[in-house]
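Presented below is the structure to which this report refers.
The complex appears here without one of its protein chains, the remainder shown in place.
Coming up: chain A.
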Amino acid sequence: METLFALCIGFLTACGVFLMLRGRTFPVVVGLTMLSYAVNLFIFASGRLNLKGAVVLGTSDNYADPLPQALVLTAIVIGFAMTAFLVILAIRARADLGNDHVDGSMPAPRHAKRERTK
């Protein structure tokens, strides 16, 4: 199971990273969401996988590690806030700049790269 779980984390990471490397804002937001799934699973997995762990005291001797769970719980909520902020930023950028490229402007064609304006 651990192998499969690790495979899933790795694959989600790869998909998220690929999308984050795109040039438009929306795929980057989607990529970031995907990456946060992967990261949350990663942190969660540091408490090891436990199919029948108890979460409430007094129900069993085999407890699931509560600490990574507490960390991930807040990470999920904060992750949502950050995704929201980013996507609203993207909307604002598109409204103000007229395009949805991550750099705020369309890159010039390769042969006519302009000097960076200050």
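In the analysis below, a residue touches a chain if its C-beta (ideal position, glycine included) is under 8 Å from a C-beta of that chain, and two chains touch if they have at least 3 such contacts; residues count from 1.
Following the convention adopted for this analysis, contacts and distances are computed from a predicted model.
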| item | value |
| --- | --- |
| Choices "Putative monovalent cation/H+ antiporter subunit A", "Polysulfide reductase", "Diol dehydratase reactivase subunit alpha" or "Phenylalanine--tRNA ligase beta subunit" - which one is the UniProt name of the chain not shown | "Putative monovalent cation/H+ antiporter subunit A" |
| Missing-partner contacts on chain A, residue numbers | 1-15, 17-27, 29-30, 33-34, 37-38, 40-42, 44-58, 63-67, 69-70, 72-74, 76-85, 87-92, 94-96, 100, 102-103, 107, 116 |
